[in-house]
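One chain of protein is taken out of this complex; the other chains stay put.
Going in written order, the chains are labelled A and B, and every chain counts its residues from 1.
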Amino acid sequence: MSTTAVLADSTAAPPAAAASLRRYAAFAARRTARALIVIVLAYVLVFLVLAALPGDPISAQLESPQAGYTDAQKAQIRKFYGLDQPVLLQLLISLGSALRGNLGLSLSTSQPVTTVLGDAIGSTLTLATTALALAVLIAAVLGLLSRLLGPGPLNALVRALPAAFLSTPNFVIGLVLIQVLAVGLGLFSLVDPDSAGSTLAAALTLAIPVSAQIAQVLITALDESAGQDYAEVALARGLPPVQVVLRHLLRPSLLPTVTVVGLVLGEVLGGSLITETIFGRTGIGTVVQKAVTAQDVPVLLAAVVLSAGVFVVVNLVIDLLYPLLDPRLRGTEATR
Amino acid sequence: MTTAAVLSPDPLTATRPLTRARRRPPITVLLSFGVIVVVLAWSLAPGLFTRHDPAVGVPDDKFTAPGAEYWLGTDHLGRDLLARIIHGTASSITSALIAVAIGLVVGGALGLLSGYLGGWVDVVIGRAVEVLLAIPGFLLAVVVVTALGYDTRNAAIATGVSAVAVFARLMRAEVLRVRTSVFIEAARLNGGSSAYILSRHILPNAVRPVVSLAILQFGVAILVIAGLAFLGYGDPPPASDWGLLVADGREHLIRAPWLVIAPGLVIAVVVLSVSRISSWLDQGRTR
Partner (left out) sequence: MHQSPDPEGTISPWIAESWEQNEDATSYVLHLRSGITFSDGTPLDAQAVVANIEAWAVGRPDEGLPPVGLFPGGTFASAQAVDELTVQVDFTAPTLSFLPTLGYHGCLLLAPSSLAGTLEQQSDLAFQIGLGPFVLDSWAAGHHVRLVRREDYDWAPAVLGASGPALLEAITFRVLPDVTLRASAARAHQTDLSYNVNPQLLESFTDAGFHVEVPRYLGFVHGYSLRTDVRPFDDVRVRQAFTRGIDRAGILRTVFTDAWEPATSWLQAAVPEATDLTELFAYDPDLAASLIDEAGWTQRDADGFRTKDGTQLGFTIYPTPYLTGSVPEAELASQHLTRLGIHLRTQKLDIPTWAERVTNNPAQGVGEVTRSFVDVGTVAGVITDDGEDWFAVGSSDTELVRLRDALAGAVSREERAPIVDELSRHVLEQAYFIPLEQNVQSIDVQSPELTGITFNAVAIPSYHAATKDPS
């Protein structure tokens, strides 16, 4: 799916048949190198797009007549931030120091970028993992209901819910949750967005559209396995439907579901921008928001590449686990 | 929002066994078409559906709750919300169309080249698509709109850019699928030129899933553009794009909740209709 190239490659990859540790290691190394290249290329791409920005906060501050700087002072300050170099040179310098772990200084707060992101990442990771967990939970409930409820309006409703979840703008969901749960019922604190209640509400906002995507894949996969012979045999043998679903249908449906969980991570990270803004959380999303407003390129660049990095790494892990999860690829268990 | 990454018509959903062989489209699909017809009518002739002025209101009527005079209430300057929604339709629809067109044309072309030519072209394009997919779509749109400057057209372009990879991937997969099929082999054996095979055999066969994706992406684009407008990367007042209405309305949420709920519902209903139509088309494909 999202990692087409990667998946396409996996069909030709060795672990399927021969279960030799060495071949799996080579496969893992290749995949990892490729993921790293993608992250570096993402850095270059975002850098170049941002280089097209018309201004930067330093110049805006310097040119403001209120500040009253002389030309020499302006030149000195611009030089301090490396803004006097041509774009490609700036890219090389910036990429070079980024690879050594130095992401530069924020143009608006002059804090090191690593500090800015380091302060924010914890909150976003908490939000993202909570949201993913909630999303999987909601999707699992919808998936099971879709098999357990007999044909009828209720089942149709369960099957229609994901599309409705996906179509509602998440900012509307968030705003309504705040008004109803916090202002109306006083269930969570708006002043302390890191409190458990507020985090849960924010995670729910993110989880609703994401759960829909997982649920759609899960429902489809469950329907597919229900059509398989072994499932029909199990039902014919008189096993209760719950057991059939849990024992026979869920397991083969796990694989596409895990894949889609990896893919929707991008959505969770992108969606955190709006959710964090609405709930007043200080995370990567609000860092991006603020960096955009202040045209703080180093922070924006690092935050976007960090999100891309998290996405790539998680999907890399899923890809590496793939051969180990697939029941048809049991042979690879020997490689563990 | 790379919703399409998951919703994209793929062989899994296409072969779903629950096919109900009916000639008439289900009632939900008919309703969805109805919604689209209303929306198109709103965008073509907004004046027919409301007698209120969307830009100039009655300041003394500000924050009037929905009722007989103002069906959906008024905003902070006493303007009729329904009139603003109706008059904002054309712009909202146009920007979503622009976004889809960009994704479709650029992404489609990339996928076509990648799948058809193969070799190093496939590798280069494949890598580029991989990079684009790695950056969360909404973040990418934010970055692009920041670089271009804030208004709805640029937001539309940014949304289109973030959809390029999705289209490229689907088109490549379709080209590969069709390319290896028997009749292409036959055409090639019969000595058809590349361009001929491409335009006569490959494109027509790849069109249906791509159209289905495009329709779905249209709904996604409405959501993304609304999200960008919500964060303040949209159009100037007194424009009344749907996302902008929600963004403007939320400041007054405590006093006038309808300013957020009504345009939010309109967005949800339209996107839902669009995705229903897309999945219906997609199911029909394999029959």
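Keep this in mind: a contact is a pair of C-beta atoms (placed from the backbone, for glycine too) under 8 Å apart; a residue touches a chain by one contact, two chains touch by 3 or more.
Values in this document were obtained by computation on a predicted structure and should not be read as measured data.
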*Which residue, A:121, A:200, A:214 or A:278, contacts the hidden chain when the whole complex is considered?*
A:278
*Check the options A:190, A:239 or A:313 and report the residue that touches the missing chain.*
A:190
*asked:* For chain A, which positions touch the chain that isn't shown here?
replied: 54-55, 57, 60, 63-69, 73, 76-77, 80-81, 105, 109-112, 115-116, 119, 175, 178-179, 182-183, 186, 189-192, 277-280, 282, 286-287, 289-290, 293-295
*asked:* On chain B, where is the contact patch with the chain that was removed from view?
replied: 56, 59-60, 62-63, 76-78, 149-150, 232, 236-238, 250-255
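Assume only the chains that are shown with their structure count from here on.
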*Which chain B residues qualify as touching chain A in the complex?*
1-3, 5-8, 10, 12-13, 15-18, 28, 126-140, 142-144, 146-149, 169, 172-173, 219, 223, 226-227, 230-231, 243, 246, 250, 253-254, 257, 260-261, 264, 267-269, 271-272, 275-276, 279
_Residue numbers on chain A that touch chain B, as the complex places them_ = 1-6, 37-39, 41-42, 45-46, 49-50, 52-54, 160, 163-164, 166-172, 175-176, 179, 183, 209, 213, 216-217, 220-221, 223-224, 226-227, 256, 260, 263-264, 266-267, 269-271, 273-274, 277, 288-289, 292, 295, 300, 304, 307-308, 311-312
